[in-house]
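What follows is a set of notes on a single structure, which appears directly below.
Certain chains of the assembly are absent from this excerpt, and the rest are unmoved.
Chain lettering (A, B and C) follows the sequence in which the chains are written, and residue indices restart at 1 in each chain.
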Amino acid sequence: MLHILFFLPLILTSTHVIAQDFCVANLEGVQTPSGFACKMESEVAPDDFVFSGLGIEGNTSNIVEAAVTTAFVEQYPGVNGLGISAARLDLAPGGVVPMHTHPAATELLYVVHGRITAGFISSSNAVYLKRLRRGDIMVFPRGLLHFQINAGKRPALAIASFNSPIPGLQILESALFANDLPSALVEKTTFLDYAQVKKLKALLGGTG
Amino acid sequence: MLHILFFLPLILTSTHVIAQDFCVANLEGVQTPSGFACKMESEVAPDDFVFSGLGIEGNTSNIVEAAVTTAFVEQYPGVNGLGISAARLDLAPGGVVPMHTHPAATELLYVVHGRITAGFISSSNAVYLKRLRRGDIMVFPRGLLHFQINAGKRPALAIASFNSPIPGLQILESALFANDLPSALVEKTTFLDYAQVKKLKALLGGTG
Amino acid sequence: MLHILFFLPLILTSTHVIAQDFCVANLEGVQTPSGFACKMESEVAPDDFVFSGLGIEGNTSNIVEAAVTTAFVEQYPGVNGLGISAARLDLAPGGVVPMHTHPAATELLYVVHGRITAGFISSSNAVYLKRLRRGDIMVFPRGLLHFQINAGKRPALAIASFNSPIPGLQILESALFANDLPSALVEKTTFLDYAQVKKLKALLGGTG
């Protein structure tokens, strides 16, 4: 009878109060450089560690014919503090995930189906470009410009994983043209023609 | 004409000699706590960042009716130093990836097709168990015991990603029974019956 | 006279408000992935950095004839954020600290007195087993299964240190048998006989 208690004296401190192995985000709580405050361990449930949002096809009826569905900490609080997250890429035929970076994470892409041309550019301006098939994986080192394009005639699906719960996502064209950065500054810092800048500002909703 | 050279004086140091953004493993070179020695950047090619081995179905004709195909640094040198890697799980109907841990990484599992019952156990002995469907992801915090079982009537396929190029993989039953750890020690440190230990030692090729 | 003030202009900012060198845990405050919120530096006292609980012999009158007394952040808030903690192991003759892992820390064990047989198992299923004597230290790499047994005829005492304030502690038998993980799942994922599982579930207070 007493036997079933024998681990209580063995590990005598109450270890149920604090989060030990994980720190499910309390998104209403404070955010710190290491992530969000943890939910109490007693409030954590299996559902906190599972996310079904990547099972839903993204809507590619848009100008890029692509959709990115993220499972970062904001959507998936269970990854808080665990150094990992994910996203789903849907690419209609002709679809493209435009040139972008993840400032805080390396990405590993797995092609579920379809054909995807993907590439990244290094600090030395070298281009690493490959045509990926179903089942291939490709790694995009942290912070480097990269892109994905549907290289086939059918829809393509890929799952990206990241080694941070908040990888960040800086889409080049949005960063340059979808805000109020003055067009003259964009021209001066990118060598693009002023007319080109203005045209894309108009397209992407930027001002200035 | 000279214009095309203008970035040479801008960034005047030759940045082609050293690896800057990545460190593709030279598996013949030294291994250190941070990973393998880097290949020269001049020898790095796009193929270094792509791995096709996860596109090949694993052979599940074995006792667990499951197969794990790894894309860790040893198979996929491009992830060296990048803090990420992957693996493919094939589960025949009834198949199981037995209880195991990854000592050095958190795992994020994506179900490509099929139904998988997966779970992990925390330091507080709490069980986090879920039945996963196509498209679901689940996270297994670093170092905790976990398992996956095909919960459906068809083959299941899942892709795991890890936030380390060398996540490690300690399968519980292999660790206990597939080596020369004396049976009496196993009995004493696990509370298993001696006969049970001997039986599994025989099954798994262990001695002692 | 003014001389005694000369460091005030030298370091002109008030450095007394924030915690600089340490972050003693406010266990009532929020917990984050990097640890607990800090106490105000003005409230920190020498006692915060000292813990006397490891000076008290653990009660080994239990089924394993062993006791583990922890000085993790929950008991010893001074180690919060400092990447270190400790524990005391008391082993009566015949006593055993059963097979377990620390998911988040490497352990270094120092034998204060007595003889201890200790071992760990690697991801390659290799066994590293040693009989330790007074004054010996042994290191158990992060996340790997390991155990300690009193190998002598007298009580043994050892002090473990860890390179995390929350190393975690997953005792194999508790993880498998002291919760509601269904016996059929345990059987399937460990290859243990069903009867064996049921027997240990009963012993350890598990259900299912």
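In the analysis below, a residue touches a chain if its C-beta (ideal position, glycine included) is under 8 Å from a C-beta of that chain, and two chains touch if they have at least 3 such contacts.
What you see is a predicted model; the values in this text were computed from it and never measured.
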Assembly copy number, counted for this structure file with 3 shown: 6
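Operating definition for what follows: only the chains that are shown with their structure count from here on.
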Superposition of subunit B upon subunit C: rotation angle, C-alpha, nearest 5 degrees: 180
Identifier of the chain whose CA centre is least distant from the whole-structure CA centre: B
Same or different residue numbers at the subunit A/subunit C copy interface, by half rule: different
Distance from the mean Cα position of subunit C to that of subunit B, given in whole angstrom: 26
Centre-of-Cα separation between subunit C and subunit A, whole angstrom: 35
Shared interface positions of subunit A, touching two or more other chains: 15, 20-21
In the complex, subunit A residues that touch subunit B: 15-16, 20-22, 41, 45-47, 49-52, 54-56, 71, 76, 78-79, 82-86, 106-108, 110, 112, 119-120, 122-124, 126, 128-130, 132-144, 159, 161-163
For the subunit C and subunit B complex, residues of the former touching the latter: 96, 98-99, 101-104, 117, 119, 121-123, 125-127, 129, 141-145, 147, 149, 168-170, 172-176, 178-181, 185, 188-193, 196, 199-200, 203-204
Parts of subunit A lying in touch with subunit C, wherever the complex brings them together: 3-7, 9-15, 17-21, 23, 29-30, 32-38, 80-81
